[in-house]
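Missing here: one protein chain of the complex. Every other protein chain is in place.
So that you can tell them apart, the chains are marked A and B in the order they are listed, and the count of residues begins at 1 in each.
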Amino acid sequence: MFEFFNSPEVINIIVIIGSMLLFFVGLFGLLTQKHIIKIFMSIAIMETAVYLFFIGSLFKLDAIAPIMKVADDTSKFNDPIPHAMILTAIVIAMAVFALGVSFAIEYYKLSGKTNIDTMNEMRH
Amino acid sequence: MSSVLFVALPLLFGFSTPILGYFGKNAVAYVSTLMQLFLLYLGFDLLLNEGFSIELISIAPPLGISFVVTKVSLLFVLLFTSVMTLFSLYYLSYRSEKPYRDESKFFILINMLLAASIGLVLSSDIFNIYVFFEIAGISAYILSAYEKSSSALEAGIKYLITGAVASIFLIFAIVLIYIYIGSLNLGIIAQHFELLPFQIKLLISILLLIGFGFKVEIFPLNFWVSDVYQGSSTLVNALFSAIVVKAYLFVFFHLLYLFLPHGEFSLFLIYLGAFSMLAAEVAGLRQSHLKRLFAYSSLGQVALVFTAFALQNTQAIQAALFIVLAHSVAKMGIFFALALIEKEHESMESETLKSLNSPFLRVILLISMLSLLGIPLFAGFVGKLLVLKSLALEGMLPIIMMIILASLIEAVYYFKLAGYMFTSDKRRDVLKVTWAHKTILAFLSLLLLIIGMAPFLLSEYLFEASKLMLGGVS
Partner (left out) sequence: MMINLSNYALGHIVLALEMSHLANFFAVLILLSMGTLLFLVKNYALPKSFYALSALLSTSLFLIVYAADYLLFFIGWEVMSITTYFLLSFSVSQKTLHKYIIFAMSSALALFIAILMIYSTQQSFLYSDARESFELMGEFQGVFFLVLILFAIFVKLGVIGFHYWLVDAYEEAHDIFTAFLSAVLSKMGVYALIILVVKVTQPMLALAIIGVMTSIIATFKAIQEDSVKRVLAYSSIAQLGYIVTVLGVADGMSGALYHSLIHTAVKLLLFINIAGVIYMTGRDKFSQLGGLIYKMPQSFVLLLIGIIVLAGMPPLGGFSSKFLIYSALLDTKYLLLLSGVMFSSASAFLYIYKLIYGVYLGHPSHKKLESAKEVSLSFLLPQYLLAFILITLGTFPALIVPYINEILLESSLTTLSFTHAGELISAFAQFNGLIVMSAFGTIFVLVVIFFVSTRSKAKEAKNRFDIAYCGEEPDESTHLHYGYSMGKELARVGILRAIIKNSSSHFYEYLGKQTLSFAELFRKIYSGKLSVNFNIAILFLLLLLWGSLR
């Protein structure tokens, strides 16, 4: 009954639509949430959506891992570059969020504020 | 000798700091400065021996990471290295009185910033650009929040959030490029970009504009800038306006010229730039906090550079390069001088200038402001004249008028400051400036005068550079 889902095009479409939905969820969060941690979460969701979109749209179901020993025919390989890129991007993003959260904690300790709209030490 | 050194050395230094730290704080400071001086030497060596090259650190050609040294990228590398060296030299004398907390970390950060900015300019691989974009971003966020006061942290948080959002749009664009072209090398992308379907081209361009728009501080995306400048420490602001934004500007237009060599969106970008300039200057008109005021002036100048680059012809690019140089030098002078004033007066309200008792600092501030304004005899005039001239050749009278109107508003608030400095007589005690600071500040002002009076010394090199930038050697 669900074999229909096994065809690569359908999976690709599902992943793309899903990741776009996720992206807009993140965007919605970014625009509506005021709590600083929630803002970070929204941005993380948006980023994840982009990663999913990338992997999902280039992922081939029938291809194999790009390891020379398994097969000599490179055309059957899955493209390794997106994975490498996304791994790097995830690492970077994690660093940024860790930094952001640490800023937020320090800031909260100093001023007791978590709402980005009340962050106005410098209204000149 | 490899151009990779420009990126590798500062990074290497950064991560060897803990070891250096055993030899004491001074060791870190002096080794860092020496390393930057060495980089400067390398840069001039490359310049004089015409060592322009394409260098590959490759796995296999399309997959490799490549660094391209052309006249134009070398110009930016030299600019960043000299700015950073001057900054370090200035800080060496500044730190004896008011050092940053946890100094060795500070040196890691500024070297990371230098490495990332140079990497942005040199690399010709779009994913590397993303990586350097983030490294430069992260070091800038930390530098911005470095003082850990609540306003510094607020600045850091705002900077970080906008930076993170910008990077989403950038990576989205890179993802689309890879999906449709299948390569990350700028040269290959440039060849195939034109053949893409129009909508995809448009989507990628818009995503890139939004991604970089936050970083190059263009109108609807630049509301965070004034807070960041105000919250960050004054010395660091010199780096923000002389290095960080310049690196992003270069990369953005480098990509633009490669991907859209026929200037499809040129007119839109020109209007965007001119409007940004006007908006920033108008916002600066009612500003009384000095750092914030100069943030608006930075926005204005950057927008002027943006407009010039967006014109997409060699003369305008030459003009833009002139403004980039003049603005970097002038802003360094201003923020360096402001740092001394802030240390002495502990206030950055513009009224502070009324009681500033140091003819030397007053003259330095004045020369820098006049150059920013584009008054003849100073470096800023050359750039502004050339931009307006190229606009006149294109017959864009409305843009010229917007830029001139913005300059007028800029003049109003600069001369208000000049009035504070030169007419008031309730002065405090003489503000002593050490000879090291005096030398550096005088050097910067002299540079402005030399470029302003003898632009022909630079114009040929800049013209060659602008041809290369437009020609899109990747």
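Here is the rule we go by: contacts are C-beta pairs under 8 Å (C-beta built on N, C-alpha and C of every residue); 3 or more make two chains touch, one makes a residue touch a chain.
Bear in mind that the values here come from a model prediction, so they are computed numbers and not experimental data.
Just so you know, the chain we are not showing touches A, B across the whole complex. The hidden chain makes contact, of the residues B:29, B:161, B:290 or B:444, with B:161. Only one of the listed residues, B:86, B:135, B:189 or B:386, touches the absent chain: B:386. If you put the hidden chain back, the residue from B:12, B:34 or B:202 that touches it is B:202. For the chain left out of this panel, the touching residue among B:10, B:273 or B:455 is B:455. Touch with the hidden chain on the side of chain A covers residues 27, 30-31, 34, 39, 116-117, 119-120, 122-124. Residue-level contact of chain B with the missing chain is found at 158, 161-162, 165, 202, 206, 209-210, 214, 220-221, 223-224, 226-227, 279, 282-283, 285-287, 296, 315, 318, 370, 375-377, 381-382, 385-386, 388-389, 391-393, 395, 397, 400-401, 404, 407-409, 411-412, 415-416, 418-420, 422-424, 454-456, 459, 463.
One rule holds for everything that comes next: only the chains that are shown with their structure count from here on.
Across the interface of their complex, chain B is touched by residues 30, 36, 39-40, 43, 46-47, 50, 53-54, 57-58, 81-82, 85, 88-89, 92-93, 95-97, 99-100, 103-104, 106-107, 110-111, 116, 119-122, 124 of chain A. Note for the complex: chain B touches chain A at residues 63, 127, 130-131, 134, 137-138, 141-142, 145, 148-151, 153-158, 160-161, 163-165, 167-168, 171-172, 174-175, 178-179, 184, 227, 230-231, 287-289, 292.
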